[in-house]
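Removed from the display is one protein chain of the complex; every other protein chain stays in position.
A, B and C are the chain letters, set down in written order, and residue numbers restart from 1 in every chain.
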Amino acid sequence: MPARAVRVNRADAGEAVARLGKTSIRRLRIRRDFSAAPEEKLCRTPVRGYRRAQFFSAMIIPNVNVLSDGQLKEVTDILTAYGCKVMVITGAERCVYAIVGDERNDDMVTKIEGLPYINRVDRIQSPHKLMDIRSSLATHRVKMGGIVLGSEPFFCAGPCTIDPKNPNLTIETAHAVKEAGAHALRGGVWKPRTNPYSYQGDAKALLVLMEASRQTGLPVDTEVMDEEHLRLAIEAGVHCIQVGARNALNYSLLRQIGEAIAGRDVCVLLKRGMHLGTVQEFISAAEYIVQLGNPNVILCPRGTQPTLDGYRNHPDESIVPLLKERTWAPVVVDPSHSVGKAAYVPAASLAAIAYGADGLCIECNVHPGKGIGDDPKQAVTPEVLRRIISQTRELWRIARGA
Amino acid sequence: MPARAVRVNRADAGEAVARLGKTSIRRLRIRRDFSAAPEEKLCRTPVRGYRRAQFFSAMIIPNVNVLSDGQLKEVTDILTAYGCKVMVITGAERCVYAIVGDERNDDMVTKIEGLPYINRVDRIQSPHKLMDIRSSLATHRVKMGGIVLGSEPFFCAGPCTIDPKNPNLTIETAHAVKEAGAHALRGGVWKPRTNPYSYQGDAKALLVLMEASRQTGLPVDTEVMDEEHLRLAIEAGVHCIQVGARNALNYSLLRQIGEAIAGRDVCVLLKRGMHLGTVQEFISAAEYIVQLGNPNVILCPRGTQPTLDGYRNHPDESIVPLLKERTWAPVVVDPSHSVGKAAYVPAASLAAIAYGADGLCIECNVHPGKGIGDDPKQAVTPEVLRRIISQTRELWRIARGA
Amino acid sequence: MPARAVRVNRADAGEAVARLGKTSIRRLRIRRDFSAAPEEKLCRTPVRGYRRAQFFSAMIIPNVNVLSDGQLKEVTDILTAYGCKVMVITGAERCVYAIVGDERNDDMVTKIEGLPYINRVDRIQSPHKLMDIRSSLATHRVKMGGIVLGSEPFFCAGPCTIDPKNPNLTIETAHAVKEAGAHALRGGVWKPRTNPYSYQGDAKALLVLMEASRQTGLPVDTEVMDEEHLRLAIEAGVHCIQVGARNALNYSLLRQIGEAIAGRDVCVLLKRGMHLGTVQEFISAAEYIVQLGNPNVILCPRGTQPTLDGYRNHPDESIVPLLKERTWAPVVVDPSHSVGKAAYVPAASLAAIAYGADGLCIECNVHPGKGIGDDPKQAVTPEVLRRIISQTRELWRIARGA
Partner (left out) sequence: MPARAVRVNRADAGEAVARLGKTSIRRLRIRRDFSAAPEEKLCRTPVRGYRRAQFFSAMIIPNVNVLSDGQLKEVTDILTAYGCKVMVITGAERCVYAIVGDERNDDMVTKIEGLPYINRVDRIQSPHKLMDIRSSLATHRVKMGGIVLGSEPFFCAGPCTIDPKNPNLTIETAHAVKEAGAHALRGGVWKPRTNPYSYQGDAKALLVLMEASRQTGLPVDTEVMDEEHLRLAIEAGVHCIQVGARNALNYSLLRQIGEAIAGRDVCVLLKRGMHLGTVQEFISAAEYIVQLGNPNVILCPRGTQPTLDGYRNHPDESIVPLLKERTWAPVVVDPSHSVGKAAYVPAASLAAIAYGADGLCIECNVHPGKGIGDDPKQAVTPEVLRRIISQTRELWRIARGA
């Protein structure tokens, strides 16, 4: 992984080792330093061939009608320290102040917003250098299971959790979802569980998943929760690494994934977080991965909290058009976690395609009641999956006029 | 870390190694198997000396007025497989069905809830074996900075983020917060940032933090985002490991922390997640840590999303009484992230103590405008901190009638 | 309106008049007394021919494992006063207590829940006597614009707000929506506006609306905000009275509407409230209207707050299956307010039908930019409406397998 070779500040790392002294440091890694001056930062774009995004403006909104000379000087001094300039916009009875230059330095904005006479800074540019729909990656297409996402509906299906004691259930389900029309197989090896005494997963399930992949030829998707899971999954040959909702803002994990998949033919299915976060926050999480070199990220809404009374979450397939406006990345919706009950999954699947999703990730089991994890509640049978695939294909044709 | 020595299933691990075959596996860890039968699981309690919690009942609520014979048999068969029994409760025109036995097996409940004629299972017991206020840990008290949490108001204060290029700012702030009355020093070494191009932290800051601790004698609290941060922090002698809101449900990290601090004199400050999660989910996250042997966990509400218009989050200090009803763990509120602007912090601090918080974790900087991270917006000055400490001490006396 | 004739407590009203004495009381109305004993209340069902709902059980969940004799007596005394009995359910180590009888008396439940040793009362029955899917109204079908709702997709469309200074815009739009396939015409006469200085509507617009109805033959839907609007609308011959989101829990208005439409061939389009309320609360609001004699209520989800970042609200078409499980009432979704921008309306329309909606209420204008109210942002053109109708009809066929 050559990405690791470019880590900077080795000297500093050595100094840190020296000063930490007596403690035994087995493997000290100092992360890339992002604190460089803005110009410098923009010059060394992280991934070769990606053009840097453009400079935009931001607006400073004061609490007062017009800044006093002293206040204006204080603002100007902060901006100048970050290489930006201020432009005064004089309204009829009130002024606002434009930042000219690259205002994307969070520290600069925080300092301005911290001034007692400033209400806020309105930033109008995208913080996403690579995920942005106007970036040089805009024409990138993600491929999986033999199809280009966006060109036809993509279906990933399989059990919530693979029972390592009952490998046949997964193998049988894998064949069934393939036959029903799925392009990829999902299956949980490790599971984040609210209750620490619930089944937490088992690495042996990984072997079952890969065997299912071998027999069916389907690429597989599985969730990883830490670096060790990631390493095992990559080494086993998992085709798509899933980041779950609870780790959606686990930036260390996102960076570890970005490093691990750089230069590999591996995708990431990035779930949306559980809170009602912004579109920008979701896309920024993907930027963490993509900036390290592999742009094969798929965004996956899966419902948010607080829940819509009666469902497991508040279905959020409606976020798809908002994502599509800002990013080129494909969006694959998970209706199973959104609603949390098998009976509602077909309707939620259609709704996701209605909103423009590029595909679906559905929990499916040949015998839901025999499954572990969420399957007894959430998993549809292969027969239902087949109908979902057929109906959503028809809807795709209608909605996209294809 | 001897905790690692007790990992089970080495034979299975070996088999997994063998089958993964050609891939180079450097360090294969198979997690403790939690899938054992309920009896067995309950017998081997994870931490010596903790009594197991008690058996309670749960109620099965059908969609129909009364289950048919076939339906009742299907329910009974599932319960029996998990060692439970059903008790029919006959109402005037409707029946509900009580589960007698230990219904805490999630798989069993999921299977019952997955039946099409069942509306839901109402579980009425606590899933927290150790965090529960009725557990054998109920008399445990957490100590830090020379005080027993709960006996008098506890104050942790310091910069959001330690600037490794300006160590004096942190050192100076550490002395100032001590003088203002704080019992512990907080300071961010690594920072979770929405924008991947923002400053992400620097291990060198850890040295600054420890130096500040050495000079002032204050124990220190810092956030870790992954196993490497955790290792560095523990090795450097950090007294309190902080889990941030974005990792509040990162169960791998919680378990890594639980393992790392077992047998050590280290506390954990566990932030509440960003979503409006349940009280139970929050306490269950702490159970992940405590079950591994070290019960020194402090719960830290810090505001949730969606935000209250005008703040950074929706302040949630009001959760304190709800936590106190269910768990013995101390609760220390973070007003700084709740409101997100220094001017609002004093009021939010008083409100937290009003709701019964055992302490406060406040961002403070001698020169907020010179700080990095959130300090220019959120950090109060030591003078304000001193006033907060004085006022909240008075309120503590009033509210607790002490 | 014979419903008024049955008002009780005329004597009491007289007494009240006498005691209020010197104040000039022009029209004193004492509302029907709902405080009668449960038996009596259930015997005089409000609308002839509706069967009363059935008796169910509720569960009392204590904070303690078992109630003491004194506590049990206190509970029993409360239940007895309301004609109910308690049944003790003895679990392995904990007891719960079933209420046998009609526990739907809110006062009784509140009293039980107010006891310090009681955690909560879980009520498992429907509070909806008439709206419930199991009530005698379950086979009722609402008709409008020549179709039976539920038998084929229903479309209501028209401008947000009728501009009384530009009646031709509405008239032209009415013809256009009819031609595009709509069954009914919507148009705002009075508008709830956040800003009191914004245009608030004008009764003259009612004349424009009725003229549009006359010319096209379409039934019309318009929002009323108070009793005067209601009277004017009914007298003008409006076919469907709309209750907006801000008045969704304005129970006085709901009752006024219920009284006004009793015995008339008028429908109600009841919007869902702005908060993320429960399904039960939404259906209960409809029960307010239906209990007064006219069951022609249509439920209309329109998005809730907090908003999904980028939309006007958080789209909630996903609530449709949850409503359909509990009530027989038709559900017509308003995608225009959900998303708040015309460009997103076609996708949201498809999603609503995907979730099983019986129809759509869409803002449409031949010249959105010339409209007033929300039209410049939200209204689709008749061409887009025609495409929405065509696509949703196809999806209806696919989703319902018809």
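Throughout what follows, contacts are C-beta pairs under 8 Å (C-beta built on N, C-alpha and C of every residue); 3 or more make two chains touch, one makes a residue touch a chain.
Since we're looking at a predicted model, the values are computed, not measured.
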item	value
Sole contact to the chain not displayed, among A:59, A:72, A:147 or A:234	A:59
Option touching the unshown chain, where B:151, B:168, B:215 or B:278 are the choices	B:278
For subunit A, residues in touch with the removed chain	54-57, 59, 61, 65, 87, 89, 91-96, 98, 100-101, 119, 122, 124-125, 306
Residue ranges of subunit B at the interface with the undisplayed chain	276-280, 306, 308-311, 314-322, 325, 338-339, 343-344, 347-348, 350-351, 353-356, 391, 394-395, 398-399
Touch residues of subunit C, complete complex, unshown partner	12-13, 15-16, 19-20, 23-35, 41, 104, 106-107, 110-111, 113-116, 127, 129, 165, 190, 192-204, 206-207, 225-229, 231-232, 235-237, 246-247, 249-253, 256, 273-277, 280-281, 284, 287-288, 291, 304-306, 342-343, 368-369, 372-378
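As a convention for this text, only the chains that are shown with their structure count from here on.
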item	value
Centroid comparison with subunit B (C-alpha atoms), farthest chain	C
Turning angle required so that subunit A lies on subunit B, C-alpha fit (0 to 180°, nearest 5)	180
Approximate Å spacing (C-alpha centroids) for the pair subunit A, subunit C	38
CA centroid of subunit A to CA centroid of subunit B, Å	24
Residues within subunit A bordering two or more other chains	276-277, 280, 306, 343
